[in-house]
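With one protein chain held back, the other chains of the complex are shown just where they sit.
Our next item is chain A:
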Amino acid sequence: KAVIDRIIRVDHAGEFGANRIYAGQMAVLGRSSAGPVIQQMWNQEKDHLKKFNELMVAYRVRPTILLPFWNVAGFVLGAGSALLGKKGAMACTVAVEESISDHYNSQIRTLVEGDPEKYKELLQIIKQFRDDEREHHDIGLEHDAEAAPAYSVLKTAIQLGCKAAIFLSERI
């Protein structure tokens, strides 16, 4: 039960943060050529968040108290990366989506090793979302994320932030 709690809490926080990141990116690049692409990815994240809201109520999981913080931090990250240009936004997307896919993968492993039958529905949902995030990651690469200014520095910094966010949201 404690494991499921953590999984749902951190995933909920993650989708919430991702939503805010795309919102920030749209605020800056909404009217540019990258607008439609970002909007589409954002819509998928909105669906993800809705699903996790439902799961949270169903499993009676406490949301992380850091949500207001992720609200602001996500938006700032999205807007900030978008200010570096379209490629900067794509680089941010690649970094975040890669972190999230890895994270979903390790959750899938945990559930499969634990009790795959009992958590069949949850497993299915996480697998589907993992595939979606992977797709976002690839879209980001297709749109020249790697050509962004200081790509590797940016990517490392963002992924470090994601790791910290995951660690905290699982617990607090």
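Everything below uses one rule, namely that a residue touches a chain if its C-beta (ideal position, glycine included) is under 8 Å from a C-beta of that chain, and two chains touch if they have at least 3 such contacts; residues count from 1.
Following the convention adopted for this analysis, contacts and distances are computed from a predicted model.
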item	value
UniProt protein name of the chain not shown, from "Mannose-1-phosphate guanyltransferase alpha-A", "Immediate early response gene 5 protein-like", "Ubiquinone biosynthesis protein" or "Distal membrane-arm assembly complex protein 2"	"Ubiquinone biosynthesis protein"
Hidden-chain contact residue, picked from the options A:Pro63, A:Gly80 or A:Gly161	A:Pro63
Missing-chain contacts mapped onto chain A	12, 52-53, 56-57, 60, 62-63, 65, 67-68
